[in-house]
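Missing here is one protein chain; the remaining ones are kept as they sit in the complex.
For clarity, chains are labelled A, B and C in written order, and residue numbers in each chain start from 1.
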Amino acid sequence: MKPQSSCVRIQKEWDIVGARHVARDMAKELGFGIVDQARIATAVSELARNIYLYAKSGQIIFEKIDTMESKGLSIIAIDSGPGIADIGQVMQDGYSTSGGLGAGLPGVKRLMDEFVIQSEMGKGTKITTKKLVR
Amino acid sequence: MKPQSSCVRIQKEWDIVGARHVARDMAKELGFGIVDQARIATAVSELARNIYLYAKSGQIIFEKIDTMESKGLSIIAIDSGPGIADIGQVMQDGYSTSGGLGAGLPGVKRLMDEFVIQSEMGKGTKITTKKLVR
Amino acid sequence: MGEVINSSIEGYKDLLKSFIETQDERSLYGVEMMSKSFLKNNILPEEIVDMHIQALEELYPELSQEVKHSMNFLLEAMISYGIKQQEIQSLKEKQFAIQSEISVAAKMQNTLLKTEIPQAKGIDIGAISVPAHQLNGDYYHFVKGKDDTIGLAIADVIGKGIPAALSMSMIKYAIDSYPEESMKPNVILENLNRVVERNVDPNMFITMIYAQYSPRDNKLRFSSAGHEPGFYYNAKENKFTELKTKGLALGVLGNVQYQEYMLEMKPGDMVIFLTDGVTETKDQGRFIETQEVLDPIKKYKDLSAQEMVEHVFKYFEQLQDFKRRDDFTLIILKKEV
Partner (left out) sequence: MGEVINSSIEGYKDLLKSFIETQDERSLYGVEMMSKSFLKNNILPEEIVDMHIQALEELYPELSQEVKHSMNFLLEAMISYGIKQQEIQSLKEKQFAIQSEISVAAKMQNTLLKTEIPQAKGIDIGAISVPAHQLNGDYYHFVKGKDDTIGLAIADVIGKGIPAALSMSMIKYAIDSYPEESMKPNVILENLNRVVERNVDPNMFITMIYAQYSPRDNKLRFSSAGHEPGFYYNAKENKFTELKTKGLALGVLGNVQYQEYMLEMKPGDMVIFLTDGVTETKDQGRFIETQEVLDPIKKYKDLSAQEMVEHVFKYFEQLQDFKRRDDFTLIILKKEV
């Protein structure tokens, strides 16, 4: 039986590819179509790159959701980096053009079905996302 | 030798296809790449559909530009329809969502290199566009 | 743009080749990065398809006609998407221009509305006003009269944003032109009502409380033009009561008379004035009850007036998850013990 959850540490750029790989594999197993597979991989890419570039280290935790009501993938990115000062600003469209910390997050929100971000300055950031099989 | 200019009357929907066809052929002969061929055809489609839907009848005149300095295609759409009351409004982005007369014109402007519109209420509209081979 | 494409096509082709051969994730990561840089360089989706066709043809010279035709068809389908993408660019530019206008206007408002909280013996005053967005449609203002009387205005323009900011600057200048210290609160409201009624169209109005505190007799006199009721805290009985008042909002009718109310402040007593941005706080989708407005006020009542208003603001900010829907203004007067 395939594992129900998985955790990928992000420390070097190569780990981003590893995280994408795990994400795509799990998405495939859960029965996501190729469009959603690609979207999930891109979202994970974005989350992992944020950790790699700004927090230096962190992890991404994948968990399969497979209950009576819903089936899907939960992805949590946690780091102990600098944190995001103004979440509202980062989540604004157009901010993304700046290319700085968190610039890709509005995109992640669009690629996934659920998106919750918590961040504390100097402590780190936790982003919880979910995508369900339709 | 292929003709240097051509004129297509627009009266029925089928004429839109005819105009696209002429546009694409001339564009191909002039050496436009397939992306520009498709853009020119789409622009002509838009101009012709505007005539077909709102002016009932009109024509599209194609002329090859082939001088020492520049090479390209000039496309002029003329109708004697109702005319456009507020050109500024029609040419605004976002107006296009309305789907009415002239809704596709900002798109035509983007697809072509030059775009001039003249319109008089009750008299008709003349749109002059140009695309150059790069 | 042509150049960007030409220099990129080799990179694209290499990644594509590696992906076709191995289906590795690395190539897909590569194309994601590449696609973002295309987007940044305003490469349109039909150009991506074109690049894909060229790469395929170079990799597989024997590619079937069917596939080639199919790709041309796909390219055609992308043209409208390319137009849409260009629209985004121009929309963003417009957005940017207007945003910088609003920022300038907000800065002006800050200069305009600067009001110093007066120092007066026996009374401790705190005030905070935070707009929902950049421009503030709430207004507060203090003035200290020659006889040490403190005049205080708190107002809320119906609506938010630009129109509210415009109305608000009207109130500011009208008030500025009165010799306030010599006018009673109800007379000030009656005059303002005429200005607003004359200058603003009928479906635009302003609610306001004007109050005067006299340190000589410790009395607070105030009138209200349809404004959110304030609260009085009786220290001896440790009890809050709502300050019920009558009076039409400014600008509704031409000739309105306002009533003057009076209360005496004893040591430890407080008076709280606010705008509906405070009371219309939403906690998980439901409006809070009057009682709940007082919760944080009770909680922080032993702090200084300024610390109180700031803590109360933060309390509500957290309660509604940092989503302000209306301008928030809170003023607290504390009679010192």
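To be clear about the criterion, contacts are C-beta pairs under 8 Å (C-beta built on N, C-alpha and C of every residue); 3 or more make two chains touch, one makes a residue touch a chain.
What you see is a predicted model; the values in this text were computed from it and never measured.
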Practice prompt. Over the full complex, note down every shown chain the hidden chain is touching.
Written response: A, B, C
Worksheet entry | Given C:K107, C:K219, C:K266 or C:K298, the one touching the chain that is not displayed | C:K107
Response to the item:
Missing-chain contacts on chain A, rising order, are 33-35, 38-39, 41-42, 93-94, 106-107, 110-111, 134
Worksheet item: For chain C, which residues lie in contact with the unshown chain of the complex?
Response: 15-16, 19-20, 23, 27-28, 31-32, 34-36, 38-39, 45, 48-49, 52, 56, 60, 63, 66-67, 69-70, 72-74, 76-81, 84-85, 87-88, 91-92, 94-95, 98, 101-102, 104-105, 107-109, 111-112, 159, 161-163, 165-167, 169-170, 172-174, 176-177, 195, 199-201, 204
Worksheet item: In the complete complex, which positions of chain B touch the hidden chain?
Response: 16-18, 20-21, 24, 38, 41-42, 45, 88, 94
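Simple rule for what comes next: only the chains that are shown with their structure count from here on.
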Response to the item:
Rounded to the nearest Å, the gap between Cα centres of chain A and chain C is 30
